[in-house]
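Removed from the display is one protein chain of the complex; every other protein chain stays in position.
The first chain written gets the first letter, and so on, giving A, B, C and D; residue counts start at 1 in each chain.
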Amino acid sequence: MGEAVARYAAPIALVALFVVFFIATPKFLTTSNMTALFVSAAILVVMSMGQQLVITVAGIDLSVGSNLPWAATVIGWTWTHGWGTPAAIAAGILAGLVVGLVNGLLVARLKMADFIVTLGSLSVVSGLTLLLTGGNQTAVSSGFLQGLALNGIGPIRWFWLVAVVVAAIAAYLLFWTRTGTYLLSTGGNLEAARDVGIPVNRVRLLAYAGSGLACGIAGVLFVSNNGGSDPTMQTNLLLSSIAAVVLGGSSLSGGRASILGTAAGAVLLQTLLNGFTLLDISQYYQPIAVGVVVLGAAFISRFQR
Amino acid sequence: MGEAVARYAAPIALVALFVVFFIATPKFLTTSNMTALFVSAAILVVMSMGQQLVITVAGIDLSVGSNLPWAATVIGWTWTHGWGTPAAIAAGILAGLVVGLVNGLLVARLKMADFIVTLGSLSVVSGLTLLLTGGNQTAVSSGFLQGLALNGIGPIRWFWLVAVVVAAIAAYLLFWTRTGTYLLSTGGNLEAARDVGIPVNRVRLLAYAGSGLACGIAGVLFVSNNGGSDPTMQTNLLLSSIAAVVLGGSSLSGGRASILGTAAGAVLLQTLLNGFTLLDISQYYQPIAVGVVVLGAAFISRFQR
Amino acid sequence: MNTDVDLTKPVAQDVLLEARGLSKSFDAVQALRHADLVLERGKVTALLGDNGAGKSTLVRCLTGVHPPDTGTIAINGKAVHFATPDESRRAGIETVYQTLSLIDDLPVWQNLFLRRELTRGAGPLRILDKKAMRTQAKEILTELDVNIPSVASTVRRMSGGQRQSIAIARAAHWGKQLVVMDEPTAALGVRETAAVESLVRRLRDRGVTVLLISHDMSQVKRIADVAVVLRRGTTVARREVDSVTPDDLVALITGAQPGDAGE
Amino acid sequence: MNTDVDLTKPVAQDVLLEARGLSKSFDAVQALRHADLVLERGKVTALLGDNGAGKSTLVRCLTGVHPPDTGTIAINGKAVHFATPDESRRAGIETVYQTLSLIDDLPVWQNLFLRRELTRGAGPLRILDKKAMRTQAKEILTELDVNIPSVASTVRRMSGGQRQSIAIARAAHWGKQLVVMDEPTAALGVRETAAVESLVRRLRDRGVTVLLISHDMSQVKRIADVAVVLRRGTTVARREVDSVTPDDLVALITGAQPGDAGE
Partner (left out) sequence: GRGGSSGSNASSGTHGSKSSNQGSKAKIAIVTRDFSNPYWAALRDGAVAEGKAQGVTVTVKAGANETDSQGENAQIQTLAGQDYNCFGVVPVNATNVITPLVPVARKKIPILDLDTQIDPEASKKAGVSYASFIGSDNLSAGEQAGQELLKAMGGKGDVAVLQGIAGEQNGINRLNGFKKVTAGKLTIVAAQPANYDQNLGLTVTTSILQAHPNITGIFSANDTMALGAAQAVKNAGKEGKIKIVSVDGIQAMLSSIKAGKNTGTMTQYPYVEGQMAVQACIDKVAGKSIPSRVVAPIAFINAANVDKAISNFPKPFTPFDDPFGTPKSSSK
């Protein structure tokens, strides 16, 4: 049982947090607040799914901190240069993917250390982003993109759908395909995976490409939600995306993955922000409270392995 | 030979960078610029030594990003509350140490994941720092602290001395004492270390305490150099301190350490800032250049293992 | 060194694999020095040698883990260059490395089907046929008489012998042409060892060639047809097992008896 | 189960270690079920059993790696509770675990002196006496006749046999009271195995008690005085080695012969 608790630490902590906030304020568990909460969690969920792939192969992707703004800025640039919404979206997703591919090539083919490669590309890509628009924001007032952020099918918002679909694809990939087995194996024991014939380099490349792709998709959501692009680095999203995965029960040493856990971890982090805002907790106590809840979730999961 | 190049990647990259900057501008290799460069590198060197200890035991300390401002703020608060310089310095160092000890207890005794524990304490400690002074900076105009930043023995500045002494202590601890062997063993193979009787929990606690202590000392340098404290989180110093260690040749999976490498990594990162400022490289090209140099250093070290 | 010995000529008409003059250095250590190995089709060849003699390195050169520094490898008379273990696997070579190559966090059945996963459906929607793999995994293990709690448990905490049994079962199941086993019974119990030995015999009966590294001379006598002895990275002797005593083999290994190529 | 057998009573007058009723479960798997073990001082006891019988788990309970769920352990008649391997080490028990417990990135000499480092100087300025450790390390390895490139090289890339030799050399060198070896010769060559067996004899001559896990019955016959057989986590038999044949032992292990406690 202790094992099960540890395995579902993030979902359990999330439920506990929901109960606490529900008791603390009637404003929390309302349709409108839940809608807002899950919409704002969508970007982090999507990014975390990419990070999950990389962490599964025992890597880490710091470049997401500038890859998201990069993808968003490419959308902004292409849109303001008259490419039209569909082309701009495609360009943004492709831009994110390219960064992931380059990371993957450096890590897998050139055998460079994950942390340093993605730290380097975090920096390079943020420079490229600034260069692209001369450091300016771009406004994208596409009705489609705005609708993406605001509308949905009935009560189901497009943002949730995107997040759920991305998570479902990640889960399918990891647990229902050969590739998933190879991702888990490569992260679990690189040498053993290579010895049984798994193309570990291609697998690691794929993981980074997946993370880049997720950033591209998150970039679309970002532009949609922000009405444009912002070239500044998103260090907090970078740390949060890793935190979501680790809270979800995956170890940074690779070989294990939990899509449910990661999604719960991402929503958990966003719920904290939401709940503390509703409760009007002083901004000085807020980081303390966030930290304490994060530690609490880690405490639940400590019995793992 | 490839092995040796890989091992000394950071020092080699540092020398290469010095040569490039020397050729690029006559302002670089002057006594006064070198003095300034090494003084400003001192804080990062000290922090990186603490980070090195933690990474040696296969951990990671994200909390340094708020532990440094925390220690500095404690110095500022105590000083402005009339504690006097020596007491304020002691309080600051102790404050840093306490954070490290708490991290260590959570990681070692409660077996919580390093990344999440220190991410949690990054948040908690930054909240505490804001609470302590209500988010305000404090000015510390202590003659002693000012002298620490400006003076030295002959041409040797106090800041360098502090950095060199901290690095020497770290090297001594790691490579010349039993404890060092235990740090390396615990990071290299936790189960094996436990099986041969190494008190792995105490060893990990020690590593985190060391990192906290280093933050405390860095906090003193920070106050001395800045003439006061600043409660804002230092995410760039956090990433830089890890980058310095990884550039220096230690892997995040633990078990290996290089003090020379880490020191060179830290100075390298600071040299980039200095050189690009001297060359007046544009705001947009600077991140690209930094990233490229970081990737270059990683490329040199890729033949390791 | 006298190279004018029968080691360099084909030993039998029906040769499956022929490796000549393999050398391999790791930094300062020269693990292999012009080692030769000839495997006759359908026979069990034992590779013998002291610790550090280079047996595992030789195997890893044959299967594409390390590219040899010099030397040639031919299979069925055609030169091959395996750049990765995957290529050697596709050529029909299955290997139980000394490190066992198990993924700790995957369940037993997934380890057994690693890189040979069964799938259902077609195209990009092809999914893992977990049920079929689980069922077949049970059968494979039953055949080998392996004492394992459940095929669904991960191998992380399994005993040394359990792990080794899984690795062997995997190689034996998939090996069509050549099965290489690096000290397969080192951690096995009496019963399990007997099961592996009878498995090797069954493989031979199926026409599969087997290369077996072992330190157990009585085992070599029991199941091998040919013994090749490696000393400090060089092949020093090749013997029909029926024609020698265990003590002869030990003498060849330790150097008490000089071997064919001299030293 | 009939517990009224001689297993539960002291077997000899001079008992070094007596473990009674040890049980240990890991989640669903019950690795030990009321296992008993009595070690006579100065004798070599072999612990036998199938793969997964619980031998390694029994050892790990004795040395403080896992606390047993139930049961008592007494050394020299006094009850002990080792919470960590360090405590058992301080009580004079050295162990070669099946995983060998080597630190890959440390050089051979440092692995040999792990947790027993030699130092020079006094107080906080005490530093490692690297030179002395290197010299002594060479001597220790020479004594065991281990074929290792250099004591200064790290153990990461060493062959299976080399690694095992280092781990055994370490335990033998430091063991004063009891040396426990979990399948110490599994990966060893003929010559190295002989060296370890003679080392075990030398340990016994020095008055050190040895607990040896082995799957090699001829080895057990050669060096052990007493054999204890574990089956599915329970001690089923205890025999003077001189009074049984290898086949008897195999029959006890596999259950072909029922054992003393019945099942």
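We take it that a residue touches a chain if its C-beta (ideal position, glycine included) is under 8 Å from a C-beta of that chain, and two chains touch if they have at least 3 such contacts.
These numbers come from a predicted model, not from an experiment.
Among the chains on display, the ones the left-out chain touches in the entire complex are A, B. Only one of A:105, A:278 or A:292 touches the chain withheld from this view, namely A:278. Of the candidate positions B:177, B:234 or B:250, contact with the unshown chain belongs to B:234. Note that of B:149, B:162 or B:246, the residue touching the chain absent from this view is B:149.
Shown as candidates are B:201, B:226 or B:253; the residue that touches the absent chain is B:226.
With the whole complex as reference, residues 25, 27, 30, 32-33, 36-37, 39-40, 43, 130, 135-137, 139, 141, 149-150, 222, 225-228, 230-234, 236-237, 270, 273-274, 277-278, 280, 282-284, 286-287 of chain B touch the missing chain.
Counting the whole complex, the residues of chain A in touch with the unshown chain are 27, 30, 32-33, 35-37, 39-40, 43, 126, 130, 135-137, 139-141, 143, 146, 149-150, 222, 224-228, 230-237, 270, 273-274, 277-278, 280, 283-284.
By our rule, only the chains that are shown with their structure count from here on.
Centroid distances from chain A, each centroid being the mean of CA atoms, peak for D. Taking each chain's centre as the average of its CA atoms, chain A and chain D sit 49 Å apart. Shown for chain C are the residues in touch with two or more other chains, of which there are none. Chain contacts here close into one cycle, and each chain has exactly two touching partners.
Contacting chain pairs in the structure are A-B, A-C, B-D, C-D. Residues 172, 175-178, 180-182, 184-185, 188-189, 191-199, 255-256 of chain A touch chain C in their complex.
Against chain B, the residues of chain A that register as touching in their complex are 60, 62, 106, 110-113, 115-117, 119-128, 130-131, 134-135, 235, 239, 242-243, 246-247, 251-253, 283-292, 294-295, 297-299, 301-303. Those residues of chain D whose C-beta lies close enough to touch chain B in the complex are 65, 84-86, 88-90, 95, 97, 99-106, 110, 114-115, 117, 119, 126-128.
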